[in-house]
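For this depiction, one protein chain was excluded, whereas all remaining protein chains were kept in their positions.
The letters A, B and C name the chains in turn, as written, and every chain counts its residues from 1.
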Amino acid sequence: MIRFAGDSGDGMQLTGDRFTSETAVFGNDLATLPDFPAEIRAPAGSLPGVSGFQVHFADHDILTPGDQPNVLVAMNPAALKVNLGDLAKGGTVIVNTDAFSDRNLQKAGYATSPLDDGSLSDFHVHAVSLSSMTIEALKEVDGITSREAERSKNFFALGLMSWLYNRPIEGTLGFIETKFGKRPEIAEANTRAFKAGWNYGETSEDFAVSYEIAPAKLEPGRYRQISGNSALTYGLIAASKLSGLPLFLGAYPITPASDVLEQLANMKHFGVRTFQAEDEIAASGAALGAAFGGSLGVTTSAGPGIVLKSETVGLAVTLELPLIVVDVQRAGPSTGMPTKPEQADLLMVMFGRNSESPVPVVAASTPAGCFDAAIEAARIAIKYRTPVFLLSDAYLANGSEPWLIPDVSALPDISTEFATSPKDGDVFLPYKRDAETLARPWAIPGTPGLEHRIGGLEKEDKTGNISYDPENHDLMVRLRAAKVAGIAADIPELEVDDPDGANTLVLGWGSTYGAIGAAARRVRASGRKVATAHLHYLNPFPRNTGEVVRSYEKVLMPEINLGQLKMLIRAEFLVDAVGYNKVRGRPFRAAELADAITALVDS
Amino acid sequence: MIRFAGDSGDGMQLTGDRFTSETAVFGNDLATLPDFPAEIRAPAGSLPGVSGFQVHFADHDILTPGDQPNVLVAMNPAALKVNLGDLAKGGTVIVNTDAFSDRNLQKAGYATSPLDDGSLSDFHVHAVSLSSMTIEALKEVDGITSREAERSKNFFALGLMSWLYNRPIEGTLGFIETKFGKRPEIAEANTRAFKAGWNYGETSEDFAVSYEIAPAKLEPGRYRQISGNSALTYGLIAASKLSGLPLFLGAYPITPASDVLEQLANMKHFGVRTFQAEDEIAASGAALGAAFGGSLGVTTSAGPGIVLKSETVGLAVTLELPLIVVDVQRAGPSTGMPTKPEQADLLMVMFGRNSESPVPVVAASTPAGCFDAAIEAARIAIKYRTPVFLLSDAYLANGSEPWLIPDVSALPDISTEFATSPKDGDVFLPYKRDAETLARPWAIPGTPGLEHRIGGLEKEDKTGNISYDPENHDLMVRLRAAKVAGIAADIPELEVDDPDGANTLVLGWGSTYGAIGAAARRVRASGRKVATAHLHYLNPFPRNTGEVVRSYEKVLMPEINLGQLKMLIRAEFLVDAVGYNKVRGRPFRAAELADAITALVDS
Amino acid sequence: MSEGGNGNGLVQLTAKDFKSDQEVRWCPGCGDYAILNVLQGFMPELGLTRERIVFVSGIGCAARLPYYMQTYGMHSIHGRAPAIATGLAVSRPDLSVWVVTGDGDALSIGGNHLIHSLRRNVNLKILLFNNKIYGLTKGQYSPTSELGKVTKSTPMGSLDYPFNPLSIAIGAEASFVARAIDTDKKGLTEVLGAAARHRGSAFVEILQNCNIYNDGAFDFVREEKGNRIYLESGAPIRFGAEGEKGVVQDVDGSARVVDLGEGGEDGLLVHDAGQREPSLAFALSRITFETDGAVPLGVFRSVERPVYDDLMSEQLETARERSGEGDLETLLHSGDTWTVES
Partner (left out) sequence: MSEGGNGNGLVQLTAKDFKSDQEVRWCPGCGDYAILNVLQGFMPELGLTRERIVFVSGIGCAARLPYYMQTYGMHSIHGRAPAIATGLAVSRPDLSVWVVTGDGDALSIGGNHLIHSLRRNVNLKILLFNNKIYGLTKGQYSPTSELGKVTKSTPMGSLDYPFNPLSIAIGAEASFVARAIDTDKKGLTEVLGAAARHRGSAFVEILQNCNIYNDGAFDFVREEKGNRIYLESGAPIRFGAEGEKGVVQDVDGSARVVDLGEGGEDGLLVHDAGQREPSLAFALSRITFETDGAVPLGVFRSVERPVYDDLMSEQLETARERSGEGDLETLLHSGDTWTVES
């Protein structure tokens, strides 16, 4: 649901209308709520002069124009002031920064600029110089003044929103042609502004889809709004506190992972060290170096950067040091579609390294869930001395939802003990394992008597010395595998939601959680039976996974890829799971999923 | 089978004895053939003065000391001259270069040094400065002259051979202690020389296991001996000739792939360009750039380097340009054991890239088979405009076997046509596909009228323009997958060797071919029935693969990994294939495989 | 006329011929527009038909440029353009290959490929659009950002001492090194021309304004023309609104800006881009706004050195002369062979 708001002279109704038409053409159901000021033309910049237009559109039946818009386009401070209260928490605000002059702020009754004073911290704010970019874009249009040019900024805004929601643009271009045909320079100006807005959206990588589905009923407690990337950041900070290990982040900017780096860079009072490296290889290398030194080493990226970290992760596997590797997945292959979500890096993180190189994989399923997933990834990494992949995606990263703030004292203790100086006469064995976890000692530099060397060559069991012994190699390969496989005993069982005793199971992972849940509700509402389960651990699987999948006649696996988890499940459990796969760079619609489930249930 | 040969004074018998003892301790069956000169002490360096000691050892019953040694250690020119004739073609010669003085050459009757005149080109020659390295290693031993030091060179040689064959060394160390106990400086010297030889083997990366099993009966025709890396080199040259495309190799040295670069660097008269890049990323990038320009782009490496090429391969997938990526696999993870073979990069080459990024995979099964595999990889890459992985391993690379030299005129035509300038008015569509192969046009710079831009962002179907359209992305993801899957129609069916109508199938891939064949012979000889099949294409599988694996009750998959192909087969065909997996950095023994097959057949 | 091409007859093209049908999608006001215009205007000077020209880029705002050129082009992966372009240029000496890159693309992730292509002297024209920021990813600091720079990823200021792109290029044995300003059409065109004429790697830093994330980073020389030191080979280095300043060399070999006194041009450093020894070019590269309040522009260094591509072609020829054109049959039958009778 979007609300356009601006000064009466800003052309908001026209903008809203056009967006509505585009949306109708696109095939969405929709409802609109125009909202003009009482005066025909109130004083420019004043609160009463604000004009708004709300469009609610969705992929399912819509009954109302909606109560709380999720996106507010505010052309000036007054428009922001008037409309902000309605905006859903965690919603998106796009403001025209050029209109935030002292004078306009005053007119709107702001003492300080809301853009700077932190009062918008609950929202995603995109500060865009709409006016000046419009003027700049129209520089070469003959016959219009820069004042006139500025008027086209609503078309810039429309272009930007059209890009954001992937609206078809031919209608609007035709409309401009027709409507302003008599004044070709205006038609030209509006067309250019419209396209410049569209292009800006595409170029700046500043926009991405937002998360839509929030849980239906909320448990009692204290809440806040949180996005996936913020929850992930908080989770990492929490892991640092809970483990007592200083956090070291090695990162190289990349959409949609950059703001984890940016947010952690603001957490220096937590003792967090952020290192913006020269590339992803160095980023992961530095994190591993810090881990060798006893830090909680973390490295964050998206698919095109994760692929460059594989070599380092392979080293971490054989060094058996903790390392958290966060992959905020986006659409690929290669550069792909940087702002769009996808779930197609699973097999890469599982297998993308030379030789047998097992790594645990944890996946977040909701924006707020990124918090727990981060702590869990850290727990496993620390306890088992292993790199761990943590999967999020662009949808979770930028989406947000209300979050029941956890009680800090109830969070798990994930602290560990470093190896200590040996008693006289004892020899230190860097690859001697804990009998239960198979983890080797974490012996950090600075500890007298534990001086030792580790490296990427195969190591002799226990001593860690270089060894080319054939049987030793086989043993080490199996020990590394067994250590990771053994984590299954240390994670919760797979939970199944099966209220009616269904014979069809929908098994998902990652950000499809919301859509699968909503789809199941629909299917059940139609009188059918369906069970759902969601995997938060992809390697190893929870210990009851085989039991669960084998206990259903039919298993449907919706994934925003061509069936990656499906392959793993089929191979491991030999069940004939079928996939529902759409790789469109956007989340599933509950309706389409419901159709797919229904078809399978009825089959 | 090894023969040590040197001057009578060189201590060859002692050396041979020691090696025999080590070997016996190791548990091999063996037979020896000492061979002294008639004279007690013939003139040093002369032909009659040569003393030899042959050891035949193997993992199966041995009936004779063997006819043709596979390895000859020649301490001087005379020893080389006397023994070379016996050596099997493609065998290994280790020579003490220090003894190849003009005088010694003369004494042995050599006009030119066989090390330089090409007369050893059929053998693997390791030129080692045995004497001087021994002297150097003993520099700090008090009480012995450099002349005396030089005498320890047989222990250097023994150390080197012991390393090469992974012999246990405690026995020899103890033997030296006992035997030379009364002259501690000599004991010290021999111990040091022995260890220096061992260390040299380990450090120089110049040695690797050799291929043992040759086909039993040879078809009529002209033969030569060939190693896997040479066959691969020749195959690439042949592919260049057969396609009419100039070969461009981008490579960065790495064991055991370096000599493909080194051999191709000698092929400049074939128009081959070899580019030793700054790293593996640049190596693959340059090969891709050359492919854009119309060359046959090739890049070669081993696992730790292949992992760095993933990003480029992902780009090649979306650019849809031909690229051959050769992975000569070695034991890992990480740096692992550089000279040792393994088959554990399969899942990496299948999945080691972000997002859905399908790449065909071809695997060689014998040293000579690398020739055909290279041509086939090129054929697929060129025809389908796709990167292709070609898998070899350290065992194939360095091993050699007799090769029925193919008739050049019978080799396949793999030429292609570049896109040509469009007719007037036609618009060039860089992503319009061939209806049958789904390949897009290969439009190389220099062609007027085809100017176009390609890149890593998602492309609109047909035009190739940047597109963020959701349905287009889904379409493109599926088109790329369908193109690769469609290759199944263009490759031979999986052949099954099942003389007796067995109910157990042994399914293998890669360099286990010889061992599986030998094992099956043994099992059949014991009166049991077993079928074998070997996959030369790992993506896509031959079209009858499902049919084949489903038609057996039991499927055994021996792999030098923890079950990588097994996972793919189970996932795709839902058959309960079981693995036989040993990851020891060395080939399977036929005997152990036969045991495993027998156990399954009898179960 | 570029030596990159074979100049097959007269080609009469104009800037318009080099505009592709793709809409240009940078932020309004971005300095990249100016560079694109100059580049399209310059292209006809190459004297090559369009199909003989290739633009290869990495990732970043700058790296979008190939889409807008009606030539062959590849928008590749972050930092790898020099490597990819090397393969293309080396295997296709008939093409004129241009690399377009940003300060992050070239000096951060792509630093190694850049310095290696420079030392090899591959026949590439490398245009680095330096806006001292990561534009495409929304404003993190880059390897050319000044120490203490406050950006999204460095809220308390960056800690890394920046690279001087020209110093590192010279340290990497570059045979051609130059600098220009996005909006300085004349200066940029001249530099492009010199780069095109140079056979071998030509490295050009273009100061580019990112008006969204780092506006005004180069105002001191983009706007204040008095701070531009145009280098001209053979002439004493003199600049300023009235030519009232110059560059001298200190005893320690470093160069610095002085006010022209009575002596006029006496004692001023005389520029020589063709000097084999790179020490002078290096010293000039150290003159920056921070050290001297002014910035040298134009060609710092341009020396001839064997070109990688040419050397490779020569080896192929020599090999063919020595051994004749490679014959597959002969190759396969080389070494010892034997016959098994049927």
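Throughout what follows, a residue touches a chain if its C-beta (ideal position, glycine included) is under 8 Å from a C-beta of that chain, and two chains touch if they have at least 3 such contacts.
Bear in mind the structure is a predicted one, so any value in this text is a computation, not a measurement.
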item: Chain not shown, its touching partners among those shown; value: A, B, C
item: Chain not shown: contacting residue from A:Gly16, A:Gly91, A:Gly201 or A:Gly285; value: A:Gly285
item: Residue touching the undisplayed chain, where the options are B:Glu148, B:Glu262 or B:Asp497; value: B:Glu262
item: Identified contact with the non-displayed chain, of C:Gln22, C:Ser167, C:Thr189 or C:Thr337; value: C:Ser167
item: Selected from B:Ser21, B:Ser113, B:Asn166 or B:Asn199 as touching the chain missing from the view; value: B:Asn199
item: Absent-chain interface as seen on chain C, which is shown; value: 108-112, 115-116, 119-121, 143, 147, 156-157, 159-164, 167-173, 249-255, 272, 275, 277-280, 282-283, 286, 305-306, 308, 311-312, 315, 318-319
item: Residues of chain B in contact with the chain not shown; value: 129, 132-137, 139, 195-196, 199-200, 202-206, 252-255, 258-259, 261-262, 265-266, 268, 274, 276, 278-280, 304, 334-335
item: Contacts of chain A with the absent chain, listed as residue ranges; value: 89, 121-122, 218-225, 234, 237-238, 241, 246, 248, 250, 267-273, 275, 277-279, 281-282, 285-295, 297, 311-312, 315, 319, 404-406, 408, 445-457, 465-466
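Assume only the chains that are shown with their structure count from here on.
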item: Which of A-C and B-C has more C-beta pairs touching across its chains; value: B-C
item: Between chain B and chain A, distance of the C-alpha-averaged centres to the nearest whole Å; value: 43
item: Rounded Å distance, chain A centre to chain C centre (Cα mean); value: 37
item: Rounded Å distance, chain B centre to chain C centre (Cα mean); value: 42
item: Overlap residues in chain C, where contacts from two or more other chains coincide; value: 59, 77
item: Residue numbers of chain B (touch at least two other chains); value: 311, 315, 319, 455-457
